[in-house]
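Of the protein chains in this complex, all but one are displayed in their positions.
As written, the chain order gives the labels A and B, with residue 1 at the start of each chain.
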Amino acid sequence: MTASAEDIKKQALADFSKYVNPQKARVLKNAGLDIIEGKREGACVWDITGKKYIDCITSAGSFNVGRRNPEIVAVLKKALDEYDLGVFLLCSKQKADLAKKLAGITPGDLQYVMFGVGGGEANDFAIKLARGFTMKTEIISTLKAYHGHTGFSLAAIGRDAYKKPFYPMVPGFKLVPFNDLKAAEETMTGDTAAIILEPVQGEGGIHPATDAYLQGLRKLCDEREILMIFDEIQTGFGRTGKMFACEHSGVVPDIMTVAKSLGGNLYPISATIYREELNDFLVAHPFIHLSTFGGSDLGCIVGMAVIDYLVKNKVPEHAAAMGERFQKGFDVLLKKYPDLLLEVRRKGLMMGLQYTNESIGPRMSYQLAQNGVMAIYTGNEPSVMRLMPVLVIQPDEVDFVIDALEKSMAAIMKQGGIEKY
Amino acid sequence: MATSDEIMEALADFKEQCNGNKRLRRMQRDWTKVLHYAAVDTGDKFTMTVREGEILSNEKGAAGTPDVIIEGESETLCNMFWGDINPTQMYLKGEIKVKGTQEDIMRIDAITAIIWPEV
Partner (left out) sequence: MTVVDDILAEKDFEKIRKETETNYREYLNPFALRMFKNAGLDVIEGRREGACVWDISGEKYIDCVTGAGIFNAGRHNREITDALKKALDVYDMGGWISIIRERGLLAKKLAQITPGNLKYSIFCCGGGEAVEVAIKLARGHTGKTEIICMENGYHGVTGFALPATGREVYKKPFAPLTPGYIHVPFNDLDAVKSAITKDTAAVLLEPVQGEGGIRPADDSYLAGLRKLCTENEILLIFDEVQTGFGRTGKMFCAEHSGVTPDIMVLAKSMSGGLYPISCAVFTEEISDFLYSHPFIIINSFGGTSLACLTALATIEYIEKNNLPERAVQMGKRFMEGLLALKKNFPELVVDVRGKGLMLGIEFPEDSIGPRMACLLKKNGVISIYTFNNPKIIRIMPSLVITEEEVDFVIDAFDKSLKEIRAQEAGRNMKGAGK
């Protein structure tokens, strides 16, 4: 009674349309991205019908250690022989171990940890902690920023389309242009609790913050007793060539949020890590923020295995090297297709290709899918294609992606419609 | 090739289908836009005005400041309004060009998905 892969795929698409999200299924199908994932390994994923793709989406940086990394899988399977989620109201050795480990690998004096499941939840807690600790209310965030879909994070997102149908939002949020120190300074008031930003804006179109900007913000925040929150959800765990992106500038935030790759692409877990001083708020309110599934025994074990893997295999260094290899390819493409590819922004393996207009992002996705690469445009800036492959990508796979980009760009050039608007 | 009048006829039918669809109207109620259509082979242009999900008018010529510009062969445009083709597929293959935000493009796709789910 074995159905063919084609039949399974057809049924899966039908079920997805009927019970999950019909329009999403349609959009993906049109874009040639109606992939039903079968085998997954390293940088690659196979559609159940057998077609192989290099995954440059990786749920925006959730798969740093590679698709279905066998070492992490083995750890989780072994953990499943002993553990379940555990009870969030009890003391857990696994939670304590991972908290210590995170305190060890994060920069500066970041020390205490609150666990969650997803990135948005971690940012929600960061913002709550900032308000609770400072007893001030205003939160400054940046235009085109992306921090998640839970209420506090959503209010901090720098894109109206995500928010408008759900108005009113949490009050007290002010948006300022990214990489603009003066704008941030002018927006700060005596009631500013925190500024939250991504050291490299991801959904905003892969915009790295300049070192001077971050250093200037740190100074301003210190002077005015404003907390600095770094959302390292996409940039953390080696993505930018360092364990955390903030290490590039040497700036240590007061609160850092991490998620995505901490779960090794196997198990959801996120964390908010903050300075010791801030913990006073939790001493006064120990059970004010709870998460049933956050920091579960299984999730924490996976988190520890991921960190061990990244350190042992020097994955951040590898990411830096593979990023350089990508850059060589991009340099050629920039010369060859100056009317299509305006700019490449990159930090390690967090890479954004700036095209001339919004239509090219989706059209390139379609072409790349034909050429064996899964890639999409960034959520807040459709003229930018994000490439975030797994960090354990190999040199020949880098070359394959560059080759696919070249073929796809050639096809787009032939079609036209590349002018700026 | 489709004449200007044929395209206007297709547009009128499209308008009727959209405005008569309660579900669609509710879904699109936060969508107020001016769309321009340009037939690249004949040079004809058309303006569609949408307010809160309702197509108010279709006119010949390009009027006002458009939020979205859609360009294609006259025949392709006609087929699109008749529901004979999937516009997004045409767009991704470069057979029609759309200038506008990705969001508006997806909205247009949503309209056609509701009217002609099988296309």
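Everything that follows uses one rule, which is that a contact is a pair of C-beta atoms (placed from the backbone, for glycine too) under 8 Å apart; a residue touches a chain by one contact, two chains touch by 3 or more.
Keep in mind the model is a prediction, meaning the values are calculated, not measured.
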- Among A:A99, A:I140 or A:V344, which one is in touch with the chain left out? A:A99
- Message: Can you tell me which of A:G120, A:G204 or A:G417 touches the chain that was removed from the display?
- Response: A:G120
- Message: If I consider the whole complex, including the chain that's not displayed, which of A:G151, A:G216 or A:G372 touches that chain?
- Response: A:G151
- Note on the structure: Of B:A2, B:I96 or B:A110, the residue that touches the missing chain is B:A110
- Message: Going by the contact rule already stated, which one of A:T292, A:Q327, A:Q370 or A:Q394 would touch the omitted chain in the full complex?
- Response: A:T292
- Message: Residue by residue, what part of subunit B touches the chain that was omitted?
- Response: 23, 26-31, 106-107, 110, 113-114
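Note that only the chains that are shown with their structure count from here on.
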- Rounded to the nearest whole Å, what is the centre-to-centre distance of subunit A and subunit B, using the mean of the C-alpha atoms as each centre? 35
- Message: Quick check on the complex: what are the subunit A residues that touch subunit B?
- Response: 22-23, 26-27, 30-32, 161, 164-165, 357-359, 361-363, 365-366, 377, 382, 412, 414-417, 421
- Message: For the complex, give me every residue of subunit B touching subunit A.
- Response: 30, 69, 71, 86, 88-89, 91-94, 97-103, 105-106, 109-110, 113
